[in-house]
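Read through the structure below, which is laid out as structure tokens, and then see the notes.
Of the protein chains in this complex, all but one are displayed in their positions.
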Amino acid sequence: MSRFLLHRLLQGLVSIVGASIVIFLISRLSGDPVQILLPSDATPEMIAETRRTLGLDLPLWHQYVIFAWDALRGDFGRSYRWQMPALRLILDRLPATILLAVCGLIFSVAVAVPVGVLSAVRPGGWTDRVGRIFAMLGQAMPAFWVGLLLILLFAVQLNWLPAFGYGGVSHIIMPAIALGWYPVAAQTRIVRSAMRDVLDSDYIRLSRALGTPERWIVWKYALRNAAVPLLTMLGVYFAAMLGGAFVVETIFAWPGVGRTVVEAVFSRDFPVVQAGVLFTSILFVLSNLLVDLTYGIVDPRIRDDR
Amino acid sequence: MTVRRRIPLWLRGVPWLALLVLAVVGICAIGGDDILPADPNQLNLADAFRPPFWAANGSVGNPLGTDNLGRDILSRILAGSRISVIVAAYAIVFSGGIGALAGLVAGYFGGVVDAVLMRLIEIQQSIPSIALALIIAAALEPGLSTVIFVIVLTYWAWYARIIRGEVMTLKGRDYIAFARVAGVGTPTILMRHLLPNIFNTLIVLATLQVGQVILFEASLSFLGLGIQQPDISWGLMLADARQYITNAWWAITMPGIAIMLTCLSANVFGDWLRDRLDPRLRQL
Partner (left out) sequence: MNHWRISVLAALLASITAGAAAQIPKPATGNLTIAFAAEATMLDPAKSSAGVDQYFFGQIYEQLVRPDPSLKRVNWLAESWSVEDEGGKPVIDVHLRQGVKFHTGDTLTSDDFAFAYNRLRDNKVSKWSHLQASVEAFEIVDPYHFRIHFKQGDGSYVADNLQLWAMSKAYFDRVGDETFGNTPVGTGPWKFVSRTIKEDLKLEAFDDYWNPTQRPTVKNLTIKIIPEDLTRVAAFKTGAVDWIDSVPPSMVEEFRKMPGVTTASYVSPNNMYIAMDAIDDAVPMHDVRVRQAAAYAIDVDAIIKSVLFGQGERYAEVGKGEIGYDSDLKPYPYDPKKARALLAEAGYPRGFDIPCYNLTTQREPYQKEMGEAVFAYLSAAGIRCKVQGQEYGAWISFGRRDRPGHIDGFYSNMWGHGLPGDPGTPWAGHVHTYVPGAGWGITSVHSDPELDALIEQLKATMDLPERDALIRKIARIKHDRVAGGLTTYRPIVTFAWHDNVTFVGWPTPGFWRNLQQIGLKQ
């Protein structure tokens, strides 16, 4: 087990290093931050001087070596735009993104589990039908559009919820819904098919024959087993939430990493892009690792696979 | 004895509505400018912010209303379908093709080739796809070809991984071993024996991807690094409409509904196809 864990951790490390090289190369090819930072009538000498100060006149491999060496010591450079270390900028905002991803996940699970269970127990019933439509809609609407509609309805028209920022529970409801709606369909499917398999199994039939009330069978015994495949996949869905956060944070002015990175890409703020994508990658890899780990615990046959 | 008219088995359960929507989208895409009720890029400042025809001050001439520059929203939505179809078609064909090829080669040959491919896939999948797309789009000039390139780069890995799994299962089969013994060349084995068997999977994967690709393109265009004017994209229409969300609710809802209907139809059709061709892929 520990060999498996070590193997996967190493794989993860390789992925993260590889990702950082890829992002480094592509972002440095994405344009010139210097002209964006300087006034539009800056002299060529000023441009060259600024480029030199930022270290952008060195060959790419040299720049990467400097970056990697500094990064290992915790220095991700200073943001070109904001006079502060890029790492601080990202780490200050990471909790907000994680919070949003978790709340999105909570929303999707909170919808998927009841709908999945009821679909399995009462196929064709109205919960099944409504639930399925809800799930299908989620897979067909862009998360940013959901967000905009929610703002239009609940903030602009009805004035029930705030359209912005970071505050209390009322601030996270809409972003969480916009983010969490997409995976509901897949999660419902998992719960439903797992429930059906379990409900057909022998020990459930035995419980029924022994007279245990149906409600107990469904919600206590069957669900516990049906939850397993869902739980193992939670890591994947958490990673998906992180990915969706980039756009949702922008819509809702959520002070998270996603929004910061999007802004940094536009202003060619390389250190911030680098640090932001790196930390999101770390979270990604960790979530996927968690999935494999849980799978490994649940199904020992998988462990021997590459 | 009564003769019962029966719907042939293969026609039963076909999602007609979904196919209808997809057909409409397809016709709009192929039909070109001639089938549009109005010029989608025609500005008419005096006519700006006209609501849909059922609201006060609306007119049947602009059934879904006009945007802030007086352009007819219905025409723009129909014109936008062209971009969606083009992007989906190219992106899926290329990412599916490249992914399938990679998966085929890696799954069959194994060893170093497979190891390298898996590392590449892992690196790719550890970067959030929208972030990767944004950075690449910022590096190249944003536009239609960049969007397709970016989507191909993002989704090839998904195909590769699944096809690789399929091939690894199939290559252990007897008929492949017999072919090898008989001296059949590797390319022939790949093309004539393996490919047809994964074809079903590939088709299903591709149709399931249509919705995802459309949503991805919409997000990219919304953020400003996707489709650029004067091309019309539903995502771009939503981005433009965001600034006057309080003045024109229709500008922000109609293009979104178009996206929703198209994706929904594609997903429903894809699900049906999957159930008919390869129910094992249900977990996807």
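We call the chains A and B, going by the order they appear; numbering starts again at 1 in every chain.
Throughout what follows, a residue touches a chain if its C-beta (ideal position, glycine included) is under 8 Å from a C-beta of that chain, and two chains touch if they have at least 3 such contacts.
The model shown is predicted, which means the values in this text are computed figures rather than measured ones.
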Touch criterion as defined above, residue of A:38, A:56, A:231 or A:289 at the omitted chain:
A:38
Considering the whole complex, which of B:142, B:211, B:255 or B:270 touches the chain not shown?
B:142
What does the interface between subunit B and the hidden chain look like in terms of residue numbers?
41-43, 45-46, 48, 68-70, 138, 141-142, 224-225, 228-230, 240, 243-247
To test your reading of the contact rule: which positions on subunit A touch the chain that is missing from view?
31-33, 35-46, 49-50, 53, 81-84, 89, 151, 155-156, 162-165, 253, 255, 266-268
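We adopt the following convention: only the chains that are shown with their structure count from here on.
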Subunit B contacts subunit A in the complex at 118-119, 122-123, 125-132, 134-136, 138-139, 211, 215, 218-219, 222-225, 235, 238, 242, 245-246, 249, 252-253, 256, 259-261, 263-264, 267-268, 282-283
Residues of subunit A touching subunit B in their complex?
11-12, 14-16, 18-19, 22-23, 26-27, 29-31, 136-137, 139-145, 148-149, 151-152, 156, 189-190, 193, 242-244, 246-247, 250, 261-262, 265-266, 268, 273, 276-277, 280-281, 284-285, 288, 306
